[in-house]
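A protein chain is absent from this complex, but the other protein chains hold their places.
== subunit A ==
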Amino acid sequence: MTAPQHHIPEPMMAAYVAGNLPQPFAVVVATHISMCDECRARHETHLALGGAVLESLEDAPVSDAMRAGLFAMLDEPAPEEPAAPKPRGIYPAPLADMVPGDGPRWRSIGMGARQSILWRGKEGSLRLLYIPAGQAVPDHSHNGLELTLVLQGSFSDEGGRFGVGDVEVADEAVEHTPLAGIDSPCICLAATDAPLRFSGMIPRLLQPVFRI
């Protein structure tokens, strides 16, 4: 596997380490870091910066009672940690937990393309997309921001070519038409912080049904 070429933008990484990223984006960032050594190292540098900010804060004195209470707990046995999630197939660890063991629950969205919604809430949505080799994703633009991370195969659009591990960041100004590579079906993780809207008439009618 060649190293990813398209990465998580710095502001998003900063918001991720601060714990201030909408849930769907946080999953994409954690998944990308799992696939990209470059961003794993960049993640550490953002944590170092967070640590520097922490050290620069003015002390808020803590009570002796709390300190004593903590030291009384040190010898207590630690509760068992839940096992760290493991990667499965094309799904890195942060994602493996969200995908059923026997594979995603795909639903057709027309023209051979499928999707499986992994998470939906006030903060947006997270889904897997399956695009047959050589085929286009239905033309769409969106409110807010969309992150698309390639898990298998590749796609190309106005923003370039995106292979396994690459992330495309598209804001509402982008009306893009991703085309899956011809070698294999493309499976992507797509996150938005707002519902998508499709430009074609029929997909727009279907949008409430498919919740895309």
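One rule holds for everything that comes next: a contact is a pair of C-beta atoms (placed from the backbone, for glycine too) under 8 Å apart; a residue touches a chain by one contact, two chains touch by 3 or more; residues count from 1.
The rule is simple: contacts and distances are computed from a predicted model.
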(message) Leaving aside the chains you can see, what is the UniProt protein name of the one that's missing? Options: "Succinate dehydrogenase cytochrome b556 subunit", "Aspartyl/glutamyl-tRNA(Asn/Gln) amidotransferase subunit B", "Protein FixA" or "RNA polymerase sigma-70 factor, ECF subfamily".
(response) "RNA polymerase sigma-70 factor, ECF subfamily"
(message) To test your reading of the contact rule: which positions on subunit A touch the chain that is missing from view?
(response) 7, 9-12, 14-21, 23, 25-27, 29-31, 33-34, 37-38, 40-63, 66-67, 69-71, 73-74, 78, 84-85, 87, 92-94, 97-98, 145
